[in-house]
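The other protein chains are all here in position, but one chain of the complex has been omitted.
What follows is subunit A.
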Amino acid sequence: MQEKVEAQNILSMNSVEVLYDNVMLAIKGVSVQVPKGEMIALLGSNGAGKSTTLKAISGLLKAERGRISRGEITFQGTDITEALAQKRVEMGICHVIEGRRVFEHLTPDENLTAAAPRGMSRSTLNAEKEKIYGYFPRLAERKNSQAGYLSGGEQQMLAIGRALVTQPKLLMLDEPSLGLAPFLVEEIFGILQKINKDEGLSVLLVEQNALAALEIVSQGYLIENGRVVMHGTAEALKSNSDIQEFYLGGGETDFHNVKHYSRRKRWLS
């Protein structure tokens, strides 16, 4: 039984604690499982620990002087808790970091080339590029302009495309919707869904835009104050009244009669 669960989860993160600068506890025992081929969302407000969770998985903590002080992370059954970021990319984990961060002074085409794994042949790289331009036709149109001058949406597409060149098995995205118009969010999420379906790519999505995220994922985790406070299927989370009120901005709030003291994030105390 245990083995079967292991085999189903491409990523398993167990009670992970992260320290920054050896003092600041950023996440306090987070456990997240990503089943193979599924899309999972990490939801929560600013500073809740979502980005830190992703960095713990991708190994980018080290660049910010953070480290995993407790717990373990396994990817496809291999313990990667101590592995270097570069090694994790080779194994198939790619992290689209927050704020897009394309290589601004390179062209989109060069951005894709830069991410090519070592030893990837020219023909494989070109095939990968063609595939990515297929997913994001807007990138193909602008592939030889300077990436720094692309629009926000195009830069996000480029950041995702650049991650895809590494041929990931698990793609992690940190707030891809940040600062984008709703129709662009819809377009990008739609493409993510398509890639997930077509290639069986597992996706771990960090979002503040819970409404958009819960539309495309199968399960969600709610993180607050460095802890997982709720976990369930997308359907269950969407119908949860607390989630509706605090993260989806819906519910039946009548702003004339709202009683501020009566509703609070009970799970925080």
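Points to keep in mind about this one:
FYI, a contact is a pair of C-beta atoms (placed from the backbone, for glycine too) under 8 Å apart; a residue touches a chain by one contact, two chains touch by 3 or more; residues count from 1.
Just so we're on the same page, contacts and distances are computed from a predicted model.
Considering only "MoaD/ThiS family protein", "Hydrogenase-4 component E", "Carbon monoxide dehydrogenase" or "Amino acid/amide ABC transporter membrane protein 1, HAAT family", the record for the omitted chain gives "Amino acid/amide ABC transporter membrane protein 1, HAAT family", by its UniProt protein name. Across the entire complex, the residue among A:Gln33, A:Ser51, A:Thr81 or A:Thr166 in touch with the chain not shown is A:Thr166. Residue A:Phe103 is the one among A:Phe75, A:Phe103 or A:Tyr247 that touches the chain missing from this view. Where subunit A meets the omitted chain, the residues involved are 58, 60, 63-65, 85-86, 88-90, 94-97, 101-106, 110-111, 113-118, 146, 148-149, 162-163, 165-166.
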